[in-house]
Structure formats: C-alpha cells, structure tokens
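Only a single protein chain was left out; the remaining protein chains are all shown in position.
On to chain A.
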Amino acid sequence: MKYLTEFRNGEVAQRIAREIHQVATRPWKIMEVCGGQTHSIIRNGIDQMIPAGIEMIHGPGCPVCVTPLNLIDKALAIASQPGVIFCSFGDMLRVPGTDRDLFQVKGNGGDVRVVYSPLDAVELAVRNPDKQVVFFGVGFETTAPANAMSVHLAKRRGLKNFSVLVSHVLVPPAIEAIMSSPGNKVQAFLAAGHVCSVMGYWEYPPITEKYRIPIVVTGFEPLDLLDGIRRAVIQLEKGEYRVENAYERIVSFAGNLPAQQLLSEVFEVADRAWRGIGVIPKSGWRLSAPYREFDAEERFQISGIHTEESPLCKSGDVLRGAIKPAECPAFGKECTPRHPLGATMVSSEGACAAYFNYGRFLSAEDLAHAGAALTGVANG
C-alpha cells in the first residue's frame, strides 16, 4: 500500500480488519509505542475494529508524559528567575509541576516564550545578549536532531547566553525495559514511525532476537495502524519474530544519517528518569563533554526543589502498559483533562487523555452527561 487514498479507504480498512479476524486464533497483546499512535487508535476506533482478544496496550511514547516531574519543577524554577527568557514547545505549558505550571509562571511575570523550533530560541539569544535564554529540550529521537542543531549552532556562534534543559529519552531501551519488567504482558510492538524516520530501524533486530518478539515499524493513519496490527498478528500466529517496515514511504533501514551523525556528536547516552516509571539505564541523551557548557542544569544550580507526585496517580502503570487508564481509580473522577493529576492526562497525546476525550469505557448515559466536554466521541 503506497497511498493514503488507499489508507483511508473504509473498504480497505474493513478488508484488513477481516483478515485480522481470520488469522487471529488466540488472544495477543500488542503495544503501540508512540502517543501519536495511541491517539489515532482511540480516535478512529481501531481498538474496536480488531478481534476482542487482541488487546492494544499503550506505550510510554509521549514526551510530555514521560518528562520527570523533578525536571518540570527545575524548568519552573529557572523560568521564574529574573533575566531569563525560557523557551518551550507549546505542549509543555500546562504540564503541572509540583505546585504550578509554565503558564502560571508567565502569569506571574516570568518571561516564558513558545517557539516553533529550537532555532528560534538561538535567535532570541542572539538578539538578547543581556538575557539568559534557556530552551526546554524534551522529546524522543524525533525532536532530538532539532535540539542538537540548536546547541551546535550556539557553540559555533560562541553564544554565552544560551543553554538547554535536556530531557531526551530513547525508544529502544524503553522497549527493553518493558520486556524485562516483571509481569510484562506485551507480545509484539508497533514501533513509532517518526522516531524511525530519524533513527532507521537497525537498532531493532537484536531486540527481536533477544526477546523473541515481532516489531513492526508503523505510521499514524488508521490503515497504517491496522496494517501494522495485521503484520504483528501474522507473525505471532506463526511463532515468528522479526522487524518489518510497514511505513516504507517515510522510513528506511538506515534512517537519516546526517541527523544521526550530529546527534552522536552533540549527545552521549546516559541513564534517564522517566516520569512514573523511574530510571531506565542508558535510556536517554545528555550533552556530550564538548557541549556540556550549554547544559542549563549546570548553568543554573537549582536547589531546594521539593517534588511531590500525586499519590493517586498511576501514570507509571499506564505508561508501562500494566493497567488501562480507566483502571486508575482517579480516572474521570479526581483526574480529568481540566484537572489532570498526572502527565498522561495533561498531554493530548497521553493515554489517559485519549481515553477520556474519546469516551472510552463510559456508558451512553454517561456520555450524554458529559455533553460538549466530550467532542469527537468515538466513531465506533
């Protein structure tokens, strides 16, 4: 399948769904790694088109969700300092720290800016030599090339007033952590298409071998996802395990080499804490020694931060696929997108928000109550 006219074709969707129904003889649990895929699965009712025994487990792939609370608190503390211009992508504005968010910091007089690209933050640093410009560098491998370039440029231009608060996380170590966690239920993965557009998928064959699990590189359109599920189920039924690329129109085996080259120059692999999950060894990037001078954590020695997670929130279990959002006792009660307790509810790509917004596990009566708050209710 090459073109989206086919990808959106309802008949083709039905045909793939039928094929999945035909090949599936047993229940299987498949994890889609990326939050964008979770959103698409729930929004398009893909989880309701596939056989009841095939369960989609939602992975940790939402950068907003996995950024640790302590780092959000550091961001808030830095952004509150006089003389600082704090730059971020828009999705981080409303992520709750322990006692406030970036939007509130701005309301209290902090100079918080939303940038489209990290290069805009470098520009701001050039134009404001009397200010310290700090960029909140969150994200998976998809965002990292942009952040790497911003640091590289800042160094080339000799900027002394630019730094990055780095919180980069990596997909393959997360897959390994999920596979080796006790009680793991995942039997196959849909790998995140846009991460692979940067990194390729050369990192995955050793993982399929080691854990004997199929991994299918998958896109974001409804038919992409159905096709990814179909390929995973066929492998599972046959007892096979290998990497398949179902997103050939964007992803190659090698990935984007110029991007990988700069990434390996600017960053080095480091242990990273994932919100709700904890530290996963070698699961992130930090600035490498030649670029360490641009590390905001070193430039601003922030102390006295008191970080406190909501005791009610089960984000970690959701991110590991151990529970579904609606199994969290706070879901839809204490915790809603208007009053999120955890990051998986605050980000529109988070699993809890996707379940809430598309009315999963609510009865028709409840949906009527929820009224306009639940727009775009499940197509199913």
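Rule of thumb we're sticking to: a contact is a pair of C-beta atoms (placed from the backbone, for glycine too) under 8 Å apart; a residue touches a chain by one contact, two chains touch by 3 or more; residues count from 1.
Everything below uses one rule, namely that contacts and distances are computed from a predicted model.
When the listed names "HypC/HybG/HupF family hydrogenase formation chaperone", "Protein-arginine kinase", "Ferredoxin" or "Sugar ABC transporter permease" are checked against UniProt, the chain not shown comes out as "HypC/HybG/HupF family hydrogenase formation chaperone".
Here one chain is not drawn; of A:80, A:187, A:256 or A:315, the residue touching it is A:256. Here one chain is not drawn; of A:93, A:179 or A:322, the residue touching it is A:93. The omitted chain makes contact with chain A at the following residues, 2-5, 7-8, 14, 17, 34-36, 43, 45, 47-49, 52, 61-64, 89-91, 93-94, 96-101, 103, 106, 113-120, 138-140, 142-143, 145-146, 149, 153, 156, 192, 194-195, 197-198, 220-221, 249-252, 256, 258-259, 262, 308, 310, 312, 324, 326-327, 330-341, 346, 348-349, 356, 361-363, 365-366, 369-370, 373, 380.
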